[in-house]
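Note that this is a trimmed complex: some chains were dropped, and none of the rest were shifted.
Chain nomenclature is as follows: A, B and C, assigned in order of appearance, with residue numbering initiated at 1 for each chain independently.
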Amino acid sequence: MAIWDYANPTRFLRLVQIILPWLIGLCVIAFAAGLYMTFFTAPDDYQQGATVKIMYIHVPAAWLAMMCYSIMAISSLGTLVWKHPLADVSAKAAAPIGAAFTFMSLVTGSLWGKPMWGTYWVWDARLTSVLVLFIMYLGLIALWRTMEDPIKAGKAAAILTLVGALNLPIIKFSVEWWNTLHQPASVMRMGGPTIATSMLIPLFVMAIAFTLLFFVLHLMAMRNEILRRRVRAMRLKAAATARPATVTATAQPAE
Amino acid sequence: MTGANGVGKSSLLRTLAGLVPLKEGGISLEGGEDDRTAFEHSHYFGHQDAVKPALTVLENLTFWQAFTAPISADVFPTEIHKPADALEFLGIGHTARLPAAYLSAGQKRRLSLARLLVSSRPIWLMDEPTSALDRHSEAQLLGLMNAHLDRGGMIVTATHTDLPLNSIRTLHLEAPQDVRIVGELA
Amino acid sequence: MTGWALSLFRREISLAVRVGGSAMVGVLFFLAVVTVIPFGVGPDLNLLARIGPAVLWIGALLATLLGLDRLFQADREDGALDLFLMSGRSLELLVLIKCLAHWMATGLPLVIAAPVLAIFLNLEPVAIGAVTLTLLVGTPALTLIGAVGASLTVSLRRGGLLLAVLVIPLAIPVLIFGVSSADAAIHDPVPFMTPFLILCALTLITAVIGPLASAAALRFSSD
């Protein structure tokens, strides 16, 4: 299998070195195209006016927020089941990126919500599940930061990620139940009219650009994490290297 | 097992006890019960006493007897002491009904030692067993260790002082010139 | 369920009862949270009755989760966890028994205290019964989910808050169905059994997932 060849971190780093410039290039191109279409070719919505342009950031960010958790869940399986040495690096690197995308989708959604619904936030089922997802990301990051040993932390976080992945559908279901149970029909439903093709194409281009951005960031973060762990290993090694005292034991301490 | 501070004695013992996962290779035991792993044949006697201050001395010991399955080996017949006898034997019989919180460091250590007597296992893994013991208790501990060896048991112990045991093989650990940290993606 | 399991259960119960009444501290915290809320919200009785089931559930959630941090930590600190791990006993069963004992010692007192606190919150008799029943069914699930957090944070001294943070998102479904079945019992139109059965199902699911995940985390925690 290909990913097993890159179990060796050194080889992985070399691969990253090669891939990264291309990926960055593609990402820039995709963003340029996407943003151009967003601002110049995509029509304004007849109801929402120019605010609809927020969609081209909001929706890809929301998709990425969910995709990122899936990647973390797969990486966690890699840590626990296949014991792939880079799996926990991948999971750890993905968490802050996922949190950032989730945050972005929350912020853009809220900003969009103000003109649309007259309020920044409603406890709608979908919004609320995104908020819960955000808390889960932050909890995972906190767990990683609190545990000193990266390998142990990786295993603990992998278990939590997988338990969270099992729970996410339950959370989603229960939040939907909760909202429809308590709330009369007054909540504005999103969904809205089916989207026109002229809007769908820029949306897809932006989605591709965001996905590329994710991979760029993810690879860079993985590289940093590997280097960070190497630094840690070297420092541990430095600490463990026994060195005799510079002065013999019986000498006076003063000199 | 001897060696300088931080050379890895405790880590080796914990690895033998199955508490530190192996990076590669395996640990196997000849002549034990087949359906059990090597570390299920061992008692681990580390720096910590696993003594609950809120329970009485006897309750502490009785729990560990019920919890730890005794295991035999070909050359090592099972032999189990009653908790009360083990306490008596270690000279803390008079504390049996007291909460373990009232014990001094040395007494707690003896209570922890009694654990090895109430459930018999062929291998004892001991990390600096004589630390915090006074001379009298140390002599008594050495007597126990020798008795265990005589019955066919095995002891792996890390120590900084010489222990006068019946049959000794010393493993001296030295720090390698070039320490390699494994599993660190290096 | 054999001798060792029973013996472990007895040990856990006596530890919980003797060590400074951990049960009592949990109930006191529950009481403190529930009494503090009227001070914040103001003494409007209708409002209190309306948010009453929620207050009780949130109080129970916090009391349960925050009381769980020592579930495995105490055993790790004195070395008992090492001995558990090398004993050759089923770790999953061990976790389940510990959770059961912990719930009996700290969760059950919460359930028993709930009706009394409900009176302070001006709840109707039916509502009191409903909240207590849902707590009885739901708090075991909270303990079991919390056990996962407790084993993940077992090696960290400052476990308490982190545990709560890790576990609260996972506990949200239990909270939702707990409160909504209590509410359903109060406002007739909605059927009570639907959310209540889901709550029961959630408890059963956590009784499987909790010990499995928790045992795995404990295995990894030992250096």
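One rule holds in what follows: contacts are C-beta pairs under 8 Å (C-beta built on N, C-alpha and C of every residue); 3 or more make two chains touch, one makes a residue touch a chain.
Just so it is clear, the model here is predicted, and its values are computed rather than measured.
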{"item": "Formula for the whole complex, using the labels of the chains displayed", "value": "A x1, B x2, C x2"}
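The rule is simple: only the chains that are shown with their structure count from here on.
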{"item": "Between subunit C and subunit A, distance of the C-alpha-averaged centres to the nearest whole Å", "value": "31"}
{"item": "Gap in Å, rounded to a whole number, between the CA centres of subunit C and subunit B", "value": "36"}
{"item": "Interchain centroid distance [CA atoms averaged], subunit A/subunit B, Å", "value": "46"}
{"item": "Residue numbers of subunit A (touch at least two other chains)", "value": "none"}
{"item": "Sites on subunit C at which at least two other chains make contact", "value": "223"}
{"item": "Footprint of subunit C on subunit A - complex, ascending", "value": "80, 132, 135-136, 138-139, 142-143, 146-147, 152, 155-156, 159-160, 162-164, 166-167, 170-171, 173-175, 177-178, 181-182"}
{"item": "Touching residues (chain side subunit C, partner subunit B) in the complex", "value": "3-4, 7-8, 11, 14-15, 18-19, 77-80, 82-89, 222-223"}
{"item": "Complex contacts: residues of subunit B adjacent to subunit C", "value": "11, 14, 17-20, 36-37, 39-40, 42, 44, 46-52, 54-55, 59, 62-64, 66-69"}
